[in-house]
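Please read the structure below before turning to the comments.
Here the complex is missing one protein chain, while the rest keep their positions.
Presenting chain A:
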Amino acid sequence: MSRTTTRRSLSAAAAAERGQGGSSIDRQRRKLLVPFVGPAFIVYTLLFIIPAIGAAWISLHEWAGSGPMKFVGVKNYIRVFQDDLFMKSFGNTLLLLFVVGAAIFILAFAMTLVLRDMAGKKIVRNVIFFPHLINALVFGVLAGFIFNPGGMVNTLLKPFGVTEPPAWLAQDNIFPLIMATLVATTTGYFTTILMAGVDRIPPYYYEDCALAGANAWQRLRYVILPLTWDVFGTCAVLWTISSVKIFEIIWVFGGSSGAGIPPTQSWTTAVYTYVTAFSGQSTPAYGAATASAIISLALVSVLVVFLRRAMRRDAVEF
């Protein structure tokens, strides 16, 4: 027993020694680690980690943003979780993450399949990517032109005898509209990334599929998905992170291009956080706002870890 321990510690020491020495390239690499990673690490610590710790500290207080701070422990978290409005906003965030996410990836894969064999696919790719280049604010403002009672859609519907068109921008319809807009603007982005992965697949796999009589679905299931799994995984993480932060499109979609704030039906946790701290209508509650922000951060972290776990596969070499 003691001998194995000694042997193990001996081999560990030997490994450590090898680590110290190693090849000259290894040594060179190690020396460069600090000057290369250091600056990024310092900037990251200063701009992200320290503020995040600061936010966690603020979330334990009752604070109007300036003046005296009162320590209240986890009361802000309890209050935020008891707030129906926060739970509704949280639900909306999850809707964006899962429902919009699912729609985006189903559409993106479908487009990938169609685009692969299509004539003029480069042009089409550019066209579907284009909406992503436009600031979400533009869509928020455009929504007014398109869906207002006297807007474009209703004007177009009039010749067809629609005199009682749906109340497009009613408070309850705004969130579904935002979801649809997000699908329309984000699908192209992920299609482009997935296409890059699909383009890497050697053509003989498809030829093999054709010879074996595989249909489009089987081709997706047995060739494209396994060979683009790592790309898809990265896309899923990217979407998770960005969806939890979605803010500006909601802010401008719901009646706030100049006055007021969006209807609570369309709030996400990001909007909830903003209104709690910066609404300008009442005394700011920085403690509750940061508590809500920290909860969002925790949500993203948990989901990303979970996603990485769930998506983990051995990379297929080809």
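Definition applied: a residue touches a chain if its C-beta (ideal position, glycine included) is under 8 Å from a C-beta of that chain, and two chains touch if they have at least 3 such contacts; residues count from 1.
We take it that contacts and distances are computed from a predicted model.
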(message) There's a gap in the complex where one chain should be. From "ABC transporter substrate-binding protein", "3-methyl-2-oxobutanoate dehydrogenase subunit VorB", "CidA/LrgA family protein" or "Cobalamin biosynthesis protein CbiM", what does UniProt name that chain?
(response) "ABC transporter substrate-binding protein"
(request) Decide which residue listed in A:I178, A:I250 or A:A285 touches the omitted chain of the complex. (result) A:A285
(message) Even though one chain is hidden, which residues of chain A still touch it in the full complex?
(response) 31, 34-35, 38-39, 42, 64-67, 79, 82-83, 85, 143-144, 147-151, 167-171, 173, 254-261, 263-264, 275-276, 278-285, 288
